[in-house]
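Okay, handing you the structure first.
As you look at this complex, bear in mind that one protein chain is not there, while each of the others sits in place.
As written, the chain order gives the labels A, B and C, with residue 1 at the start of each chain.
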Amino acid sequence: MKCAIESDAQPVRAHARVLANRQEGNCRRLSLGVPSWPGSNPGQFVMIGAGVESAVVRRDPLLPRPMAVYRDPGPLPGAGGGEIELLYRVVGRGTALMAEALPGQSIPLVGPLGRGFPIEAHAGPALLVGGGSGIASLYELARALRNAGRDVVVLLGARTRADLIGRGDFEELDVELVCTTEDGSDGILGRVTEPLAERLADRGAETTLFAVGPTAMMRACADLAEARSVSCLVSLENPMACGFGVCLGCAVPRSGGGFSLVCRSGPVFDAREIDWEGLP
Amino acid sequence: MKCAIESDAQPVRAHARVLANRQEGNCRRLSLGVPSWPGSNPGQFVMIGAGVESAVVRRDPLLPRPMAVYRDPGPLPGAGGGEIELLYRVVGRGTALMAEALPGQSIPLVGPLGRGFPIEAHAGPALLVGGGSGIASLYELARALRNAGRDVVVLLGARTRADLIGRGDFEELDVELVCTTEDGSDGILGRVTEPLAERLADRGAETTLFAVGPTAMMRACADLAEARSVSCLVSLENPMACGFGVCLGCAVPRSGGGFSLVCRSGPVFDAREIDWEGLP
Amino acid sequence: MSGAEGGSTAAEGIDQRVEFAGIALRNPVLTASGTFGYGTEFAPFLDLGSIGGFVAKSLTLEPRFGNPPPRIAETPAGMLNAISIENVGVEAFLDEKLPALPEATVVLASAFGTDPGAYAELAARVSEHPRIAGIEINASCPHVKSGGIEFGQDPVLLAELVRAVRAATARPLIVKLSPNVTRIADMARVCEAEGADGVSLINAVQAMEVDVERRRPVLSNVLGGLSGPAIRPIALRMVWQVAQAVGIPICGVGGITGAEDAVKFMLCGASAIQVGTLNYLDPSAAGRIATGIAEYARRQGFERVADLTGALEAPRG
Partner (left out) sequence: MSGAEGGSTAAEGIDQRVEFAGIALRNPVLTASGTFGYGTEFAPFLDLGSIGGFVAKSLTLEPRFGNPPPRIAETPAGMLNAISIENVGVEAFLDEKLPALPEATVVLASAFGTDPGAYAELAARVSEHPRIAGIEINASCPHVKSGGIEFGQDPVLLAELVRAVRAATARPLIVKLSPNVTRIADMARVCEAEGADGVSLINAVQAMEVDVERRRPVLSNVLGGLSGPAIRPIALRMVWQVAQAVGIPICGVGGITGAEDAVKFMLCGASAIQVGTLNYLDPSAAGRIATGIAEYARRQGFERVADLTGALEAPRG
């Protein structure tokens, strides 16, 4: 199976306009108007500046941050660009600066980048497992798979209720949705891998598992998939400087030896391609 | 004559709160609420951070900027601090960032710093000459001299009307006010040194000239004063890193050889103390 | 028309062409090795015709994997990298990467190796290819454990290296210098004496970052190279020092983020400049820098951008 499709659209560098930037649970939703946005495939990402543009260019922090395109209704008609949404957690300096962006301000953006998920219309059931901010990579995938007529189950796992980000959006998608929390504050008490194991047992070898979240979670998914001989696609996160394959900073070790670039060959990989032991 | 008095108040380091930050002509007025502000003497300055404080400390630009205390009604009763105003021109990165500060945000501030102008109650007439952003150093001086019963004339020179900053405040002070513009858009057409020469001729040897503005203007004032044998005090500007005498970055050459620190021995100097040729 | 990105008229009438190490460039803006991939990656962002040319990622004779992750870290106004010359190898470069580039693009190859012989062989190989306008010797990779930095740090080894490569190619030969030395001018003199046509400086500054939560070095390689705006004042100083010391042309590299920065290097003596880390954050910036340099030249009353080289007014006193 080919693990990922390449976006047909060429990425743009743009000054994205902040339309909204709101807290939702333990996460923030950033809506951006992106001039000449060409549309993205599920699983692609953007590089977004750490902080808004102002009259003064500040070189600290220096690098942009990779963020999955959470929602992308596609390019607007004409040359009007597009509206996209990101869902992000404030974990460090860059995301803290993003959190301060106000509607009307602009942020430099490069994207869409990377290879997204493969959407094969007449394939078998799809199990989508999301944890933490990885959930952000799954919404467009779920929508595309549903539109392609696939049997879709979305399993979202979180520590607590407020971490079940984007949940309302998934509910509206009209796919089967299973939520788990480690503290039982919402959905099933426990880890997402438990209901996942059940669903996997229900479904056949044609099933595809799509897992995005903390490394440990993805690895557990990969192991479950391996045991059932179904294929498992993961989307990796890694610090990035460029996002389009030139700094070589985002390399992850391949199971066969050598490295793959998360930004260019990924972020979506077949779980078997990855040397999980070699991840930092 | 002793050229400057030392502030009796110890400087504070504070997180100043932005109360207002508005464009006025070619200048901006920044009102700050400063916790534990001890009050300042006319001619003192503050070091103000280049940009507001946020959750993320950004180290570019790195250094604070020196700004005269334009208006200082004095400390509020109790431990309530004080409200001060700065009047500044956007000339580079630091001031451009200051211009983006919004009410409610906070800015790091150290002050009051330097030695201010001497306010001698029973001395002769005072001619205050201001040009450019130097005007900002004169308001509290004019007020203090007036309160001390001195005969005060304020002469403000500018390129054009919009550069005659703070003019309305001076009008309210009830001192004689003379304005000049180089393009004749307001007041007398020409340079401020012309009406100054006339006033100097009118007044006796007890007159003191206070000149703050571009170096060329201050030097011209110093020459006029010298020719009339009256004393002339100037307030110098210089890039500064600390503002309180430890980086030694703000040195200006003394006429007798060696250097004086603008932040500690100044910013107010007797014009004769300065080696004008040696200024950068 | 050159430097047309953004359609600036303020730059019109200015001759933007420069010559660097015998290579005619449409303008002085090159992009730096390791920050511009093999060129094609920038097609969506930048008209390759808007810059003078680029230096491709450093090559080794065989394809080479780099260091394990993490390979990069962010620092104040800078970044660290410890990629370690991961590259497709000279063969794939010549056969696959070069032909994908527009005809008019000026391409410099960057050579890396663990001994002078490997460098020389690589230089000979790329010299056969008509598309290679010049060869930059990367004598200065700050984080490859063997080879690399030693050449750039020892004048005797450097001389040996330049001699070997000089003997292997008649193409314009540029030596990229390491900043991690006591006297950069001495290293440049060695290059000049051994027949190099020019020097590029600086490569990244050897540096380190620590993850306090994990109490580990951030980079798997422990040490990495510091690049970006943070190092610009160091690079500028070195370019100025080298310009006082040698007659061969200089390419200024290090922390350039705009036309003003580029101009600073030219005033200090650089004939051309390279944009590095900036390409990551703003992949279309290099073209604007070329235009901006021309606009500056015009504002300052120069007719040719080339006249900016060394146009720093003599320091007073």
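In this text, contacts are C-beta pairs under 8 Å (C-beta built on N, C-alpha and C of every residue); 3 or more make two chains touch, one makes a residue touch a chain.
Here the structure is a predicted model, which means the values were calculated and not measured.
For the chain that does not appear, the touching partners among the shown chains are A, B, C.
Looking at B:11, B:42 or B:131, the residue that reaches the missing chain in the full complex is B:11. When the missing chain is restored to the complex, the residue among B:55, B:102, B:189 or B:248 that touches it is B:248. Touching the chain that is not shown, out of C:132, C:177, C:230 or C:306: C:230 (per the contact rule at the top). Within the full complex, the residue among C:118, C:185, C:208 or C:245 touching the omitted chain is C:208.
Where subunit B meets the missing chain, the touching residues are 10-13, 49, 57, 59-64, 108, 110, 238-253, 257-259, 278-280. In the full complex, subunit C touches the hidden chain at residues 68, 75-78, 80, 153, 180-183, 205-210, 212, 214-217, 220, 222-223, 226, 228-234, 236-237, 240, 255, 257, 260, 263-264, 267-268, 296, 300, 311-313, 315-317. Residues of subunit A that touch the chain left out of the display are 59-60.
One rule holds for everything that comes next: only the chains that are shown with their structure count from here on.
On a Cα centroid basis, the chain most remote from subunit C in this structure is B.
Look at where the CA atoms of subunit A average out and do the same for subunit B: the two points lie 54 Å apart. With each centre defined as the average position of its C-alpha atoms, the distance from subunit A to subunit C rounds to 35 Å.
Residue positions of subunit C with contacts to 2 or more other chains are 76-77, 229.
Each of residues 59-61 in subunit A touches at least two other chains.
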